[in-house]
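We show some of the complex, not the whole, and keep each chain where it was.
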Amino acid sequence: MSRIDGRTPAQLRPVTLQRGWSKHAEGSVLVSFGDTRVLCNASVTEGVPRWRKGSGEGWVTAEYAMLPRATNTRGDRESVRGKIGGRTHEISRLIGRSLRAVIDYKALGENTVVLDCDVLQADGGTRTAAITGAYVALADALTWAQGRKLVKPGRKPLTGTVSAVSVGIVGQVPLLDLCYEEDVRAETDMNVVCTGDGRFVEVQGTAEAEPFAREELDALLDLAVTGCGELAALQRAALEQTAG
Amino acid sequence: MSRIDGRTPAQLRPVTLQRGWSKHAEGSVLVSFGDTRVLCNASVTEGVPRWRKGSGEGWVTAEYAMLPRATNTRGDRESVRGKIGGRTHEISRLIGRSLRAVIDYKALGENTVVLDCDVLQADGGTRTAAITGAYVALADALTWAQGRKLVKPGRKPLTGTVSAVSVGIVGQVPLLDLCYEEDVRAETDMNVVCTGDGRFVEVQGTAEAEPFAREELDALLDLAVTGCGELAALQRAALEQTAG
């Protein structure tokens, strides 16, 4: 039984990681998972937020947003409404936590990296694409910081790699990397963030229609771990190329 | 090896569910998990939000908040700051989703139930206590609605029961129902929402210090399922008493 776009249940969409997309940011990656496109810009600044000053430790944080017409019908701008919605808040926090899981704050020193993940076009899985792309932008930004001696020579602020993928149960079948049409029909929806060595950074599963059983949960976790492994390989490959 | 408050790893804190706490709300439960106390008020109103009008279906939503001095150091009021923080948004959405998992919108009819979960005193696990208490307040509110004929006789808006508990790994040991001191030291922190029949509504696990392995995840899920089962029994017992 094939999927809406012809994929097998355990198959990712075509994934690209275009480094050096913007000339200004210290790390800049346009990531695409099929038609989902997210621009991930990493900005490095010396210094840390007030509550961390003098600690000798750095900070990494993220902000996620969607362009108003990234989706099929136009959404209001959060800047115009004057406040950030719950979903935006939630995803920004998830991206930040996921990246901090592979950061050695001491090695980073009192520097801050902000990851801006702006969805230019959405087709499901924007938060997991954002994490996967932001990791590459972060790696580039840290290399830049090392070149500028902001990070001390010999220190390695990155302790591992991190990637993320969505999984879900659609028509009783566990599927990897849902596109939008699958996502809206999913009975269960899960976002999984893994390190390159196959351990978990974040697991968020939600019953959309029907509560799910332990075996379903297990099947989804299996799919996700495999998918994250493939994404880790793509991240590695992208970082081995000379940036664009 | 015993815990900070003398419990065994798989032991809940003392849990109480005091029904009828407020005289105004259609359902009102003061829930406590040890020193964590959350006032859960369910408000029933005829009609539904605009986007749902004419559908014949009802709606259930939740708002979570903390009193400024619910915690050890005073936090600013979100009303004074003029906006709701990301954590508040995230938890309100989690509570709403969890309760909607056991609602039959058709049976509810075009009525809305709002669950206000206000943390009066916090000692870890406020969101899971809120879900557990809010379920009881919701059940009382739906009984009230049935008494007023807002819900048609013979219809059962509640399709099951729902409860929630936190689990985490502290010093490599998986523990059930973390108090605040355990929570801040946890390597991994997970909130699990289950239905009374042991299936999952929501699983949210986060690596706080170190990514976690599949076996650790499995151990935490085992603990959580058992804990939710005990909470379901306490909910049942509370609902069998005559409200206070």
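Order as written gives the chain letters A and B; numbering starts at 1 within each chain.
Please note the rule applied: a contact is a pair of C-beta atoms (placed from the backbone, for glycine too) under 8 Å apart; a residue touches a chain by one contact, two chains touch by 3 or more.
Predicted model, so just to flag it, every value in this text is computed and none were measured.
A.B. asks: What number of copies does the complete complex in this structure file have, with 2 given?
C.D. replies: Total copy number for the complex in this file: 6.
We adopt the following convention: only the chains that are shown with their structure count from here on.
A.B. asks: What is the distance in Å between the mean C-alpha positions of chain A and chain B?
C.D. replies: Taking the mean C-alpha position of each chain, the two centres sit 29 Å apart.
A.B. asks: Over in the complex, which chain B residues touch chain A? Could you list them?
C.D. replies: That would be residues 83-87, 89-90, 92-93, 97, 101, 160, 190, 194-195, 197, 199-207, 211-214, 217, 221, 225 of chain B.
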